[in-house]
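Of the protein chains in this complex, all but one are displayed in their positions.
Moving on, here comes subunit A:
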Amino acid sequence: MAQLTMIKAINQALDQELKRDPKVLVFGEDVGKNGGVFRATDGLQADVGEDQVFDTPLAESGIAGLAAGLAYEGFRPVPEIQFFGFLYEAMDEIVGQIAREYYRTGGTKKMPITIRSAFGGGVHTPEMHSDSLEGIVGQVPGLRVVIPGSPYDAKGLLISSIRSDDPVVFLEHMKLYRSMREEVPEQEYTLPLDKADIKREGTDLTLISYGYMVQECLKAADELEKEGINAEVVDLRTVSPLDEKTILESVKKTGKVVIVQEAQNMAGVGNQVASLIAEKAILSLDAPVARVSAPDTVYAFSEAEERWLPTKDDIVAKAKEIVNF
């Protein structure tokens, strides 16, 4: 096993899937010879050829529509939207078309498409690059929205996404691309798409999170441990549809919950998690459902990013407040 960054793990997953199944196609803006703006697709075109890995004109709706059309012809498209802030250009094809095709055709047409896209703050990008828009696609029946929180999860979840016969929006946090390394098996492996994962077991409170915030939650849990608070960290991994069972079991065990997301409070999927708990676990709670999220403003101008984004300290403070409620 090797210590890999998330970008390397993603690259490996794509390479292995392209070789396993010639119907897998990787395409988007600059994914070919250039290997992607983050090198996620580095070397893939040289490896399997331009027929399977290719560049497209600069048009997100066209890219997503191309994916839908290729799926009708039996291919397994893995298109890339360079930054998820550009989702808006492709909303109809992803949400209005791909997501509802299986339903619309009464189960006769499948859309085995995995839309990969980068998002997430902390790396001082220009406007519309870092916005957390998973809440928008997370409201769409027919879509799975997958957000890995580590290199190991990224590889297994991406392989599962590509092999799924249903459409997946696979969101890759930019700050996670190279900020950490993890043991990642060389061989192919899959991880279940509809399961959350308990990253750390605990008894005093539950921290529910996804994406880069999982790492912040783990750091917060370490710090809380020093103060005698034993936190459980649940990584949603698939933010829609939610793994209701794992969420409810953890909350019922600890009786206290802090939901942590990088998105604004009014966005993300934290609202969904909170209402699920309110509906199905209220009698197990001995403190209000608490949330840590970004302020309800447009994504911060990059200079102010660190002061705007939620941090480990915010999580620790909120956790203490809930434990001492």
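The criterion applied here is as follows: a residue touches a chain if its C-beta (ideal position, glycine included) is under 8 Å from a C-beta of that chain, and two chains touch if they have at least 3 such contacts; residues count from 1.
Keep this in mind: contacts and distances are computed from a predicted model.
Student: Of the options "tRNA 2-thiouridine synthesizing protein E", "Ferredoxin-NADP reductase", "Pyruvate dehydrogenase E1 component subunit alpha" or "Na+/H+ antiporter subunit A", which is the UniProt protein name for the chain that has been left out of view?
Tutor: "Pyruvate dehydrogenase E1 component subunit alpha"
Student: Would you mind spotting which of A:V31, A:L44 or A:L66 touches the chain that isn't drawn?
Tutor: A:L66
Student: Write down which of A:D15, A:E80, A:D197 or A:D243 is the residue touching the left-out chain.
Tutor: A:D243
Student: Which of these touches the unseen chain: A:Q97, A:N271 or A:S293?
Tutor: A:Q97
Student: Need a quick check: the contact residues on subunit A for the chain that isn't drawn.
Tutor: The list for subunit A reads 51, 56-57, 59, 61-62, 64-75, 92-93, 96-97, 102-110, 141-142, 144, 164-166, 193-194, 241-245.
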